[in-house]
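Before any comments, here is the structure.
Every protein chain except one is present and positioned as in the full complex.
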Amino acid sequence: MAVAFWILAVVSVAAGIVVFVVDSMARATFALLASLLAVGAAFLLIDLEYLGVLIILMMVMEMLIMAVFMIMYMMNPAGLMPMKMVHNNRGAVIISGAVFVLLTAGIFLTSWPQRRGEPPADPTRELGMAIMGSKMLVMMVIGVAILATMISTVVLATHRGRYDRYGEDLKRRRPLDPGPGQGPGLPAAEHHHGHGSCGSPDPREESG
Amino acid sequence: MTLQSFLLLGAALFAVGLYGALSQQSIVMLMMGLELMINGLIVAGGAFWYFLAPETADGQVLVLVAITVMALEMAMGFAVVTALFRAREVDLTDEAKDLKG
């Protein structure tokens, strides 16, 4: 167990560092994914089966969407011409190093309280009961936040709505979409696909 | 496997993410730094649940919230980048300095 944890911890941190070292955006995105997956696997070691698998499930989807945007917006996504796009590198290293030292000192100097109780037989059940019971307000707030995010991302990102696709009176039989043989080449609105799955990290929230 | 070792992992991930968020010029890379920072928080949340208070589900709820926030942060970030890029073909933080209020 302990060995597995330390391997996962090293993999996670190393992959996190690799994100900012490699030139290829695809490699950077999947290094970040490796870091997140290692954390998900570490959760399986401490009885958090549901949350661990949920992290794996969500982060794979999230990183794929991220990869699409990375490739879309970086000027050199494949990293075939190495370049460094950083500002204030020294300051950033010093600040983050100092934060790490400070946090580590805090971790080892604080006298943590004793553990109260034992993990329940089925933590997933406890979590479900909590979010549908005593912690329902939290989940309701999150639900509203998800809805707000969905609306605002669509407003910010899209520039073609259904009136552009189906005409002023929505009477066009086939939508005017970008693509071969469909009128003027309009830039594709990929972002439509994106927000849906990011907006529903936990499917139960939407069904609840 | 102790609370300290998990927190150490969380702190390391947080620091690496902080470095990325502070140093990267590209907004998309900056967001990867933010993701790593939240990743560190998730580790800490799960560890607090398991090693300090496994009786109640509070820690788990916290992790769930953090995961959701991670997804929302990414969705919002990309929407902003898309809007920014569409308005002025910009994807670097330094080129959007005038938005500072």
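By letter and in written order, the chains are A and B; residue numbering begins at 1 in each of them.
By definition in this document, contacts are C-beta pairs under 8 Å (C-beta built on N, C-alpha and C of every residue); 3 or more make two chains touch, one makes a residue touch a chain.
Going forward, contacts and distances are computed from a predicted model.
Identify the UniProt protein name of the omitted chain, choosing among "ABC transporter permease", "FeoA domain protein", "beta-galactosidase" or "NADH-quinone oxidoreductase subunit H".
Missing chain, UniProt protein name: "NADH-quinone oxidoreductase subunit H".
Quick one: which shown chains sit in contact with the chain that's not drawn?
Touched by the chain not displayed, across the whole complex: A.
Quick one: say which of A:I65, A:L103 or A:M139 touches the chain that got left out.
Considering all chains, including the one not shown, the answer is A:I65.
Which one, A:I7, A:L57 or A:V144, makes contact with the chain that was left out?
With A:I7, A:L57 or A:V144 as choices, the missing chain is touched by A:L57.
Of the residues listed, A:R27, A:R115 or A:R160, which one is in contact with the missing chain?
Considering the complete complex, A:R27 is the one touching the chain left out.
Counting contacts across the full complex, list the positions on subunit A that touch the omitted chain.
Its contact residues with the unshown chain are 24, 26-27, 30, 33, 49-50, 53-54, 56-57, 60-61, 63-65, 67-68, 71, 78, 80, 122, 124, 177, 190, 192-194, 196-197, 200, 203-204, 207.
To be clear about the criterion, only the chains that are shown with their structure count from here on.
In whole angstrom, what separates the CA-based centres of subunit A and subunit B?
8
Which part of subunit A faces subunit B closely enough to touch in the complex?
It is residues 1-2, 5-6, 9, 12-13, 16-17, 19-20, 25, 28-29, 32, 35-36, 39, 42-43, 45-48, 51, 54-55, 58, 62, 65-66, 69-70, 73-75, 85-89, 91-93, 95-97, 99-100, 103-104, 107-108, 112-113, 115-120, 123, 126-127, 129-131, 135, 138, 142, 145-146, 149-150, 152-154, 156-157, 159, 191, 194-195, 198-199, 201-202 of subunit A that touch subunit B.
Under the definition above, what is the set of subunit B residues touching subunit A in their complex?
Per the stated touch rule, the residues are 1, 3-9, 11-20, 22-29, 31-33, 35-36, 39, 42-43, 46-47, 49-58, 60-61, 63-65, 67-68, 70-72, 74-76, 78-83, 85-86, 91-94.
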